[in-house]
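Step one of this worksheet: look at the structure below.
Note that this complex is displayed minus one protein chain, with the remaining chains in position.
Going in written order, the chains are labelled A, B and C, and every chain counts its residues from 1.
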Amino acid sequence: MTTFDPSVPPPATEWVLTLSCPDQPGIVHAVAGALAERGGNITESQQFGDPASGLFFMRVQVQADAGRAELEAALAPVVERFAMTWELDVVGRRRRTLVLVSKAPHCLVDLLYRERYQSMPIDVVGVVGNHRDLEEIADFYGKPFHHVPVTRDTKAQAEGRLRELVAELDVEVVVLARYMQILSDELCRDLSGQVINIHHSFLPSFKGARPYAQAYDRGVKLIGATSHYVTGDLDEGPIIEQDVERVDHSRAVTDLVAIGEDVERRTLARAVRWHAEHRVLLDGHRTVVFH
Amino acid sequence: MTTFDPSVPPPATEWVLTLSCPDQPGIVHAVAGALAERGGNITESQQFGDPASGLFFMRVQVQADAGRAELEAALAPVVERFAMTWELDVVGRRRRTLVLVSKAPHCLVDLLYRERYQSMPIDVVGVVGNHRDLEEIADFYGKPFHHVPVTRDTKAQAEGRLRELVAELDVEVVVLARYMQILSDELCRDLSGQVINIHHSFLPSFKGARPYAQAYDRGVKLIGATSHYVTGDLDEGPIIEQDVERVDHSRAVTDLVAIGEDVERRTLARAVRWHAEHRVLLDGHRTVVFH
Amino acid sequence: MTTFDPSVPPPATEWVLTLSCPDQPGIVHAVAGALAERGGNITESQQFGDPASGLFFMRVQVQADAGRAELEAALAPVVERFAMTWELDVVGRRRRTLVLVSKAPHCLVDLLYRERYQSMPIDVVGVVGNHRDLEEIADFYGKPFHHVPVTRDTKAQAEGRLRELVAELDVEVVVLARYMQILSDELCRDLSGQVINIHHSFLPSFKGARPYAQAYDRGVKLIGATSHYVTGDLDEGPIIEQDVERVDHSRAVTDLVAIGEDVERRTLARAVRWHAEHRVLLDGHRTVVFH
Partner (left out) sequence: MTTFDPSVPPPATEWVLTLSCPDQPGIVHAVAGALAERGGNITESQQFGDPASGLFFMRVQVQADAGRAELEAALAPVVERFAMTWELDVVGRRRRTLVLVSKAPHCLVDLLYRERYQSMPIDVVGVVGNHRDLEEIADFYGKPFHHVPVTRDTKAQAEGRLRELVAELDVEVVVLARYMQILSDELCRDLSGQVINIHHSFLPSFKGARPYAQAYDRGVKLIGATSHYVTGDLDEGPIIEQDVERVDHSRAVTDLVAIGEDVERRTLARAVRWHAEHRVLLDGHRTVVFH
């Protein structure tokens, strides 16, 4: 995109624009007009008007020769007119991601595998563990591992270290990949909409600790996992994705755990991918996910 | 089986035997021996020893020329030796079933369709409605419809009528096919293990009233249904079957209800079929389901 | 919409517009502009540009006080400029549907149930059977049943009768609900894009006759169904929807048939609903399905 040859038109960049605003007539036309003005060709577009919240949501992919400044300038009057919350990014850009883990390897292994081999658009810039168990996995994938132990007494200090890492590494997304520590309300608030957790149950069933043991006791026939944004309200953040697997009476709790790991890793992987691709928009306590 | 021609051996009846007892060595051998003694040929058999409850469960299908009395005699010493709870039935016998409904037709339509066209082994001997809305469906399938209205004042009286119908019609299974009334603890106890309910959520999520509205508010990505035995403890009976369907942000509560109806009817149909086929055994608060 | 009270604005009609045309910049903007011009408020919109075929597809739902003539006038220049194939309908209008059956009841029962109780937007204006077996079901739902027997010698005559019914009843959609006759190439061509079939296998596996027997022989672990538009090329028309169910070694062919019926009825119901809601667009030999 940076070399100049007047005889060859530069390939168009593909941009992704997401926005939300109070619903009213004319939004699609105005956005499409602003993009068309700069020669943009819409290749994919989805809209949703939520009658419950009165909000309108839109995700557009557009090919354009225009740069960011030009596009922003074209969109500025529309953004102002409709009081939009919006984001503009280049399609496929890898988002800078910090992964927090404890001892369970399945989610970390899967995310790093997908980054390297499946072009998931994340750039894992670091792995933080409150234990050292998974350091070798980070090493294999060439990722810096930061050991940040957490005890009752060092919790504040550990969170300070997390904040430093987020700042130093210019982190955009924090993934709790079976990180067995609870973040403080304050940190949740400061990183709101940027922290994705995987909970090992089909929420709101079996909130809290030992969900597979609870599931076993209740004799459920499907076990599940839930990936959600983290808010101060534990296990209550907006849900991004859920999935389940069938089980039967013959499964012990340890079996449920092992089967659940497969559900967890694929549920988390989808949530992280969709978030990284700007497919997830917040609608109050719910999410809009554009596939 | 009733005509006699000494030159043609009668076709063997296929029997299904289910049993549970405290686990210990030798059970399978003893049961198989008792059946072999009467010339039985085991065509299908499943066992499960639950390490948690210490109970052993078994379901056997056996072809035998022997009659019920002979088989029971052969099994009697085994039953006594192992302190078994057991049941013996002819495979495929249609179990006498009473269906209770209110206004929602989807489960009733599905059960009657499956009885008539899909050889589900039930014989619906009556339909009870606290409203008259579904009488025409019962009529079409040639089923007696009993209108038993329920108000706060007539609840006891209505339950009396239910008990009468269960007794008069020699009912073996009661199906609550979206029956919007709560049975009394006493009736639940008296019909324990014979009443199957469909709850319109993935229990234990969204217990209680208006589960689809709750599911909408929580923004879940899968909605489900749970079929369970009814106990006095509302929505807490042993689960027989659960299933889910994927939904997304664009679905209003009314959409969730419509989508949920499909999940409910197939979840209930499976539970009723498996119960009718003697595939469901009680293991405390859980069920063993032999497929 | 027809009574006039100057003090109360009439409720806006909701329209659905579907279109396809060669892809190029500016389509969304032009369509949105034409609709905005008549005061239309876009409530739902989806687009897809197929890089393989070079075609662009769009489905828009729009609330507008304008009548059909006005909207068509507003869209005319856009339609001409982009050489669009398009369709405009009122959201929720029940499409006039003719259902063709033989002896298997499951798909017919399900469609009529969904029309009556689940607001599937179809108006079944008649049921045609080459056997009389399902006449009672049509009767129960108050649908005229037409017995059109087919033998080798009367095939042409029977098709003539079908054409008459399609014309007389002003039929928009023909559903082959396990109709065991093959339509002639000519009829397929004349009704192209209007005839939906359910094939009892996961196409392209097990084309042709007795697919469940073929599936049994091959020992598959999932059985499926495929709903597709009918073309002259048997079992090769554009696929609208497919689904599967898990089976195991213990299932005989008759079990596969019974299990398959559930898959067939839900697969066909989805295809018919989506078609009736103008969600299915033809992209050569493939379909675009906007959910």
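Definition applied: a residue touches a chain if its C-beta (ideal position, glycine included) is under 8 Å from a C-beta of that chain, and two chains touch if they have at least 3 such contacts.
Bear in mind that the values here come from a model prediction, so they are computed numbers and not experimental data.
Although it is not drawn here, the omitted chain touches the following shown chains in the complete assembly: A, B, C.
If you put the hidden chain back, the residue from A:Ala12, A:Val79 or A:Val109 that touches it is A:Val109.
When the full complex is taken into account, the listed residue touching the unshown chain is C:Asp243, out of C:Glu172, C:Asp243 or C:Glu277.
Residue positions on chain A in contact with the hidden chain: 44, 105-106, 109, 113, 117-119, 140, 248, 250, 258, 261-262, 266, 291, in rising order.
Within the complete assembly, residues 24-29, 32-33, 35-36, 39-49 of chain B touch the chain that is not shown.
Think of the hidden chain as still there; on chain C it touches residues 48, 50-52, 202-206, 217-222, 224, 238-244, 248-250, 252, 283, 285-289, 291.
As a convention for this text, only the chains that are shown with their structure count from here on.
Chain-level centrality, scored on Cα centres against the all-protein Cα centre, points to C. Each chain gets a centre from the mean of its Cα atoms; the one farthest from the centre of chain B is A. Copies chain A and chain B of the same chain sequence form an interface built mainly from equivalent positions, shared numbers / all numbers used being over half.
The geometric centre of chain B is 37 Å away from that of chain C, both derived from CA atoms. For the pair chain A and chain B, the distance between C-alpha centroids works out to 43 Å. In chain B, the positions touching at least two other chains are 250.
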